[in-house]
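Removed from the display is one protein chain of the complex; every other protein chain stays in position.
First chain written, first letter: the chains are A and B, and each begins at residue 1.
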Amino acid sequence: MQRARNIVAATLAAIAVATALPALAQWTPTKPVEVIVHTGPGGGSDVLARAIVTMMEKEKLVPVRMQVINKPGGNGAVAAAALSEKGNDSHTLGLVTSVWIANALTTAEAKVTVHDLKPIAQLMLEPAVFAVKADSPYKTLKEFVDAAKAKPGALKQSGGSVTSRDNIVRQQLQHATGAKWAYVSFPGGGERLAALLGGHVDIMVIEPQEAGEQVRAGKLRVLAQLSEKRLPGYPDAPTLKEAGFDIQPTPQVRGVVAPPAMPADAAAYWEGRFARLRETPSWKKYVADNQLEEHFLPGEQFRASIQEISKQLREQFVLAGIKVVR
Amino acid sequence: MPPFARSGDFWSGLVLAALGTYIVVSARGWEYMGEDGPGPGFFPLWYGGAMIVLSLALVAGAVLGRRAAGPPLPMANLGRALLCWAAFVACIALMHLAGFIVAFALLTWFVIAVMARRPQRVALPIAIGAALGFHALFTWALEVSLPRGILF
Partner (left out) sequence: MEVFSGLLQGFQVALTASNLTLCVVGVVLGTVIGVMPGLGPSATIAMLLPLTFKLEPTGAMIMLAGIYYGAKYGGSTTSILLNVPGESSSVVTCIDGYQMARKGRAGAALGMAAIASFIAGTFGVVALMLVAPPLAQMSLAFSAPEYFALMVLGLTMVVLLAGESLTKAVLAMLVGLWIAGMGTDLFTATSRFTFGRLELLGGIDFIIVAIGVFAIGEVIGNMELEKPAQMIPVPKGLRNLLPTWDDMKRCRFAFLNGSVVGFLIGVLPGAGATIASFLSYGIEKGVSRHPEEFGHGAIEGVAAPEGANNAETGGALVPLLTLGIPGSGTTAILLAALVLWGFKPGPLFIQDSPQLFWGLVASMYIGNVLLLVLNLPLVAVFAQLLKVPSYAMYPLILGISIVGVYSVSSSMFHLGLLAGFGLLGYAMRKLDYPTAPLVLGLVLGDPMEKALRQSLMMSQGDLSILLRPIPSVLLGIAALLLVVPIFKKFNAVRVQVIDREA
């Protein structure tokens, strides 16, 4: 009698689990999804988010509408806080960049940082190139560095804020070669390029896609590229390693995160969708057109990548004299 | 009360001098001149300092009775204006709980019925109509999000 009851109980349990399992594996979104970005309309993350949303719809990867929500302010802290407030919502995602990681280190006011959020997937890396004006006397990066060594502080680089990749790679180079050159921050990419084209600064780090047209028109010369392998758009420019500088530039990543308590099935769903996205022709075309470096990492590996980048950035900030608060 | 204590210039000058002092003190906590140029403390120190100097000049002018000591500290009707402002603040606080429609309707009703002392048959329809109108125009037609409260 006891054994029969046990068998029935075990069978019932097995049936319960069997019916529950498919439900776990098949979560799909049922209402519009919000993608939170930390820039205003037209900013880098905003444009990428809108492109992703368009591609997702075009390739019919998601059954619901996706919408981009701008939460600018606080250097990403406002967007991070907004994501954290969503708790266990399965219909909210966030687009992060290395800026979030950098600002987590320097912004004391932020109560929530990227480390509190749930990583879904890393999508890509943003390569960059060192560019000078076309009539500049420097034909290679080494020539520039040597000139900077000869006259410390006389040469100038334009770039973003002091915590941006532009400055970090400058710090790394200075540290490795003993050269020294000045850094002038401009808040907008347009101003940085204008400063270089106008001859007010000598060099800048610029995204390959921004530089593309200027190079084609003969206004800029690319000295070296910050990537592992040569980009298809710049077959002639050496990478930093090839140019003789043994520097590992801190990667500029772009990835997707979710609110901290998003359920596992929803997170798995989103991870799957983004993995699927990179196989689509729209995505491949986007990456090629914008000269990005594809580098997909699923959730947990993305978390490890974030932590590694954070470590590197902290080292660099301390070396550069930037106050680190976490 | 000495005449200058009734002067707007006197009190506003003191407030601004205090603000200027706060700015200067904060600025001293930041780098004045870095190796690359002026640091974050440079500008605040200067405009904070200028604020202190000018506001003390204003105070002095009021005390010394020059320029008819500016406008008198306005007591008349201050109460009504501040009441309206308080209602505005309350509206915003309420918005956090109850959303735009309810809070705005209440504010509109308050302005018409209490501040302008119009009868209820005028105040109530306008209040409700305005709140709904805003909702219709912005949330539906233009897809601009209005504050949503915790409750609504």
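We take it that a residue touches a chain if its C-beta (ideal position, glycine included) is under 8 Å from a C-beta of that chain, and two chains touch if they have at least 3 such contacts.
The shown structure was predicted, so the numbers you read here are calculated from the model rather than taken from an experiment.
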### Query
What chains on display are touched by the one that is not shown?
A, B
### Message
One chain is left out of this view; which of B:64, B:81 or B:136 touches it in the full complex?
### Response
B:81
### Summary
Answer key for A:90, A:174 or A:214 versus the chain not shown reads A:214
### Task
Considering the whole complex rather than only what is displayed, give the residues of subunit B touching the chain that is not shown.
8-9, 12, 16, 19-20, 23, 26, 30-31, 34, 36-40, 42-44, 47-48, 50-51, 54-55, 57-58, 61, 70-71, 74, 76-78, 80-81, 83-85, 88-89, 91-92, 95-96, 100, 104, 107-108, 111-112, 115-118, 126-127, 130, 134, 138, 142-147
### Query
Considering the entire assembly, which residues of subunit A contact the chain that has been omitted?
40-43, 46-47, 50-51, 53-54, 57, 68, 70-75, 77-78, 81, 106-111, 153-154, 156, 161-163, 182-191, 193-195, 197-201, 209-210, 212-214, 216-217, 219, 289-290, 322-323
